[in-house]
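Written out below as structure tokens is the structure these notes cover.
Removed: one protein chain of the complex. Kept in place: all other protein chains.
Here the chain labels run A and B in written order, and each chain numbers its own residues starting at 1.
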Amino acid sequence: MNRITKLAILIAVFALVAAACGSDSDSGSDSGGDGFRVAIVAPSASNDLAFTQSMVDAVNSLKDSGVVSEVAITDGTFVPEDGATAIRDYASDGYDLVIAHGSQYGAFLPEIAPDFPDVSFAWGTAADTYGLPNVFSYEAASDQGGRVMGIMAAALSQSDVVGIVGPIEVGDAKLYVDGFKAGVLVGKPGADVPVNYIDSFSDVALASEAATSLIGAGADVLSGTAQMVVGAITVAKADGVLWFGTQANQTSLAPEIVVASQVYHWEGILEEIVSNVKGGTLGGELYSITFANGGLVIEYNDDYPLPDDVRELGDNAVKAFEDAG
Amino acid sequence: MGEVFTAAVLVAVVASAIRLAVPLLLASLGETFGQRSGVLNLGVDGIMLLGAFAGYYAVLKTGNVWLGLLAGAIVGLFLGLASSFIAVTLKAEQGISGIGVYLFGLGMSDLLFQKLVGTPIPINTFPKVDIPILSDIPYLGPMFFQHSTVVYLAFAAIPVSTFIINRTTFGMNIRAVGEYPEAADTLGVSVAGTRWAAETIGGTLAGIAGGVLAISLGIFQQNLTNGAGFIAIALVYFGAFTPLGIMWGALLFGAINALVLELKTLEIIPRDLSNLAAMAPAIITILALAVVARRIRAPAALTKPFTRGH
Partner (left out) sequence: MTDRSSPILEMKGITKRFPGVLANDNVDFDVYPGEVHTLLGENGAGKSTLVKILYGLYPADEGEVLIDGEVVSLDSPTDAIEHGVGMIHQHFMLVPTLTVAENVSLGLKSSRGALTDLKAVSERILELSNEYGLDLDPSAVVWQLSVGERQRVEIIKALYRDARLLILDEPTAVLTPQEVDQLFVTLRKLTDDGRGLIFISHKLHEVLALSTRITVLRRGAVTGQIPVEGATRESLANMMVGRAVKLTPDKLPAEPGEIALKVQDLIVMGDRGVIAVDGLNLSVRRGEILGIAGVSGNGQRELAETIAGLRQSESGTIEVAGIDVTGARPRKIRDAGLAYVPEERMREGAIGDFTVWENLLLIDYSSPEYLRSGFFKFGAIKEHSQDLVDTFDIRTPSLETSCGSLSGGNIQKVIMARELSSSPTVLVASQPTRGVDIGAAEYIHRRLIDTRNELTDAEFIHAKLIEHRNACTAILMISEDLDEIFGLSDRVAVIYEGKIMGIVDPETATREEVGLMMAGITTTNA
């Protein structure tokens, strides 16, 4: 086999790889709005029924309503350095707003953002703009939904053991887990709420075993956050254990056992960010979605026969947050 | 604290360890065939991912888990053939070409998932089979005899692999071409043919391992293996290139993970130490390797392409 053939085959292989990886990003260039272009860089798949999808859905709905004209997505960049490269590429392509949807990308923004003073960056979930004039940050008050669903979980649990599967104990995940646990304890002060952080955002097999372990410890209601929980949901489904979801509506994964999901609606704050950018303010503000500003919504699974009194507990808890503003 | 190590916990840990070990075990057994023949395939994880997607997709479309397993095996077979072509026929640098296969599998499995499936849909999983009588034994039954059929099959593959490697002419040829291909060549053993066959077995088992993973979890997701293929490669060395050693390695790895999970569920690991506990599998693996490494000798011709007359 001569060198040229070898080289040709290597190139062919890498071309295939590049094709496979590259096609993750697609841009809809059909016009609309007044030419406002938004790019999203996110760690998991845009249809992950979780973190990434929540933002992709929000931006697409802004596109449908004509607020933005063009959306580009690079998803699955779970390696932060790859995400940083994509962020820089979009910025240099002249996108008006580049959304770095993942707290792990934050560390790169102080390096990237100053190089593109005319581009606005939005980074979440986080509560820090690094003092940069062209960086917004956004987060979800996911503890609110956690608390609401925790209260309902306590009411539904017969064993008084409610388990939670977490990824790594940071950011949005920690906020949600702490809120959920607090909610369960509000509902049933004597309940046992084991939390199993598997220390990975991506290990589906470990999440599955964590759920098994929690069920083994007596849990009859589970919740969990981050994209690897799909493994936990299938275990819950197989064992007939109830599930509360977050970040997106997870009903389709297991209609039999999903009670409700906390869903993020970033549209509201995104619209504000876009109008800020259009008005010349490229950053510096912190945003948070809450029940009060309509960014958090509890979506119930209509197929699950939720007792009315439990539903009422949930509604009351939501109302308490809305009233508190 | 006194009730931490109850029998129930032990049963849960052992059963969980076995489930976690199975995909690693299958992939690692496959890699053993390749490595004993002198071919290092670093693309195992990529093959597992494509096998996982193929298995997932086949079950999604047909509902039949065994067709899913077959789909994983077929995809693994073809990727094994491709890996053989690159490593044996083209004599590519194995440490690099395998990474290419990995990246290909990683990207392609996700692309296919996005294009063909999109939103994750759960699929049927392997049915659990309680082995009559044995599964009724207290403690031992739930630990060892209440698993799905693939678990039993994976463990049955260990003695079968040992037998093939040690007692068949094919296995003898594998050992010979992995150790001293020139000698095998002078006796008319086809070095390339043996390596192709061994490497293709490796690919097929990696594909099966991926299929087993996806169908056991009942779901597919980008990068579903989370690097399991690389752990499988490390296990080959850990297991001293023998199926039995690999089994102990896979079980140890599974057991540490299962134990850490169980301890977290029981909340007896302080939160502060949780991160440390997460590193335990890696740390213990490294320590164990340091202890066993002295006794391990890799096949002499590992990663060395063979050309007659050199």
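Rule of thumb we're sticking to: contacts are C-beta pairs under 8 Å (C-beta built on N, C-alpha and C of every residue); 3 or more make two chains touch, one makes a residue touch a chain.
Computed from a predicted structure; not experimentally measured.
Enquirer: Can you list the shown chains that the absent chain is in touch with?
Expert: B
Enquirer: Can you say which of B:65, B:184, B:212 or B:228 touches the chain missing from this structure?
Expert: That would be B:184, which touches the missing chain.
Enquirer: Write down which of B:173, B:204, B:226 or B:257 is the residue touching the left-out chain.
Expert: B:173
Enquirer: Mind pulling the subunit B residues that touch the left-out chain?
Expert: Touching the missing chain: residues 167-173, 175-176, 179-180, 182-189, 300, 308-309.
Methods note: only the chains that are shown with their structure count from here on.
Enquirer: Report the inter-chain centroid distance for subunit A and subunit B in whole angstrom, where each centroid is the mean of the CA atoms.
Expert: 31
Enquirer: In their complex, what parts of subunit A are in touch with subunit B?
Expert: Within the complex, subunit A touches subunit B at residues 1, 5-6, 9-10, 13-14, 16-17, 19-21, 23-24, 44-45, 47-49, 76, 78, 163, 169, 194-200, 202-206, 208-210, 212-214, 216-217, 227-228, 230-231, 233-234, 237-238, 252-254.
Enquirer: Touching subunit A in the complex: which residues of subunit B?
Expert: These residues of subunit B touch subunit A: 8, 12, 16, 19-20, 23, 86, 89-92, 97, 100-101, 103-104, 106-108, 110-111, 113-114, 118-122, 125, 213, 216-219, 221-224, 226, 228, 257-258, 261-262, 264-267, 271, 274-275, 277-278.
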